[in-house]
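Note that this is a trimmed complex: some chains were dropped, and none of the rest were shifted.
All chains are identified by letter, namely A and B, in their written order; residue positions are counted from 1 within each chain.
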Amino acid sequence: MVAEQTLTDQYLRVRAHSEAICRGLETEDYVVQPIADVSPPKWHLGHTTWFWETFVLVPNAPGYRIFHDDFSYVFNSYYETVGKRVLRTDRGNLSRPTVSGVYEYRAYVDEHMRRFLDQARYESPEQYALIELGLNHEQQHQELLISDIKYILGNNPLLPPVAMPMVTEQENRFLSASAHPSIRLPEGVYTIGHPCSTEAEDQPFHFDNEEAVHKVYLNETTLSGELVTNGEYLAFMEAGGYQDFRYWLADGWAWVSDNGVQAPMYWHQVEGAWWQYTFDGLAPVDPAVPVCHVSHYEADAYARWKGRRLPTEFEWEAAARLPGSQLNWGMRWEWTRSAYLPYPGFVTAEGAVGEYNGKFMSGQMVLRGASVATPEGHSRPTYRNFFQPDKRWQFTGIRLVSQ
Amino acid sequence: MVAEQTLTDQYLRVRAHSEAICRGLETEDYVVQPIADVSPPKWHLGHTTWFWETFVLVPNAPGYRIFHDDFSYVFNSYYETVGKRVLRTDRGNLSRPTVSGVYEYRAYVDEHMRRFLDQARYESPEQYALIELGLNHEQQHQELLISDIKYILGNNPLLPPVAMPMVTEQENRFLSASAHPSIRLPEGVYTIGHPCSTEAEDQPFHFDNEEAVHKVYLNETTLSGELVTNGEYLAFMEAGGYQDFRYWLADGWAWVSDNGVQAPMYWHQVEGAWWQYTFDGLAPVDPAVPVCHVSHYEADAYARWKGRRLPTEFEWEAAARLPGSQLNWGMRWEWTRSAYLPYPGFVTAEGAVGEYNGKFMSGQMVLRGASVATPEGHSRPTYRNFFQPDKRWQFTGIRLVSQ
């Protein structure tokens, strides 16, 4: 967040960005949910609005009247403390509220938020923290919006293109750059994590799962300066990587076999050549671009085939925070070999907000970095993203470490 | 079909009726598929159009160019002879083609059909039969459109009303009538079924599953003159009918237990009173109206509780065709105790059209009559409808027979 902006400005800018992402959609594209992981775009637009209404306006804005009695049921995601909700798998069954109804909901809440923020009631640290959380929450959904839209259209038999300027621009920003050197990480004790909000004043925003600062001991390693490219990954495919169980985790091999996986998501083989779905429609796979839309299983198998391994999340963070570090990150969420677990000293916050990131789940792996779909100002070296190891509809990629 | 109309007139009237059914919908309502049985309304509109394009225009209209290469994949329902198709369960995942795209498709095909019909090419008996089949096919989808729309909105947490004039009008048409006497069916041999098209010239339209005429022997029975009402069904509920396994078929009892069924579909208990979703929104259950949206299991259990039984499809047809019969039918599809099986002498037609009704399936039960959602001119005493015994999103009801 740029400090000179008013909070109202920041709020309106973030809110506008969510809508900008959807500008190219047809009404119908807002509605469907082809798999449980993917939410309908109108649900994202409504849910982020419900977050502001429920956690900021209702408790803090005197006289605020909620927009619609049933929207809490429709747009609650998983907050058990805030009542019943539509099952996640049923979101795509809801034709109502309509898309224009959701935009009206957004306009109504934005108007009340604007008034609320202008009246500077947010000056208490708690309210300020809540608004910062709301902004970052909406930014998380912006990246989900982009990947969910890609899934919805990329799995439609018509493979329609859609205007998505915030992604296409960025796809090439790293490519013109010269090659990046690998990063050597000397053996020793490193500091990991973000200071707790309670430990230090004026901390920049971070999620609670980045807390608390603690030390880890790392052996010497070298991280690759570049992400694995489509061309390199194609070599793994052509060497029979998807057919040889030795490269795969036991559950990864079951995933490959049960689903007949043979290539990254969105790849299609047409008359011998490989194409991939992009926001511009079907395009030839470019061998020089970092591979995208691979699962943790695929990342891990590729590394084993290569005789290398994935970094731990601690190695990644240490490398990104090395003084003068030139770790070239930001194009792909980078799978690590670390399971997603609370840091030592982590304490779950109270109340509904405590469910936010305190809702740990076993069986997820950490991703570090950011991607071409991550909004501006929403990435930092301590950021911890996490997904089940079979997920690949996010903009995920691979960085290797010497064994 | 009224004879004085031209075929073009008939065609345009049927096609307009499909669109009239959807007039009250929001764009979003056209898209969703909350359960596998329910297809998105835009899919019905597209599929019926694809039928005309594929079976009438492509083989018969010289120079006709298909509207879009991929639409056959999207809008084929199950015709294996006509190539691949979207899985039935995936229809609700498709945001494209858009609703307006589907209406353009309809307009394009209608224009070519109009030209084709005006040029009187249909005068060959085969072409005439094909067009009649297409009209009746579209009428079948009209009833599905109505019940699918009811399911989509009646399972939305907002329970929104929608304009559906062709149904609301009819809901009361039988109610003002005086009570109907029961119908005694004397023991003996009866004639069942529709003459084959090849047996007699100028046969009115019928589906092939109504063929061929054959004899059955029926014991004496008496069919109730009235359908079971909401009030009567409520008595079954209040007597613990859903809790006592003795009234249920073995698979029916498993269905009740596994799904926690406690009332007909669309019924909601609010503070002790029973309400039901209708096209006008939530309304109190009217005890005088025939019960609707019950499964075969529920119909059968109700009858057993009452010490009666459901009619066979033969008893029903015989009663409806008795000289001077006053069987009062047409409000609800009436579950029979007959499994859906081909009649003696049935022969599957050749080619894709042979898949149409020749596609028998074990495990379905016959329904007879028609409902308030059945289009004008699409019902007759020989008509055979059929569904799995757990289905109840159609406008289904119960008529009893003395044991």
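The rule is short, and it goes like this: contacts are C-beta pairs under 8 Å (C-beta built on N, C-alpha and C of every residue); 3 or more make two chains touch, one makes a residue touch a chain.
Here the structure is a predicted model, which is why all the values come from computation and not from measurement.
Of the identical chains making up the complex, 2 are displayed, while the complete assembly in this file numbers 4 copies.
One rule holds for everything that comes next: only the chains that are shown with their structure count from here on.
Listing the residues of subunit A that touch subunit B in their complex gives 26-34, 42, 70, 73-74, 86, 90, 92-99, 152-153, 155-158, 160.
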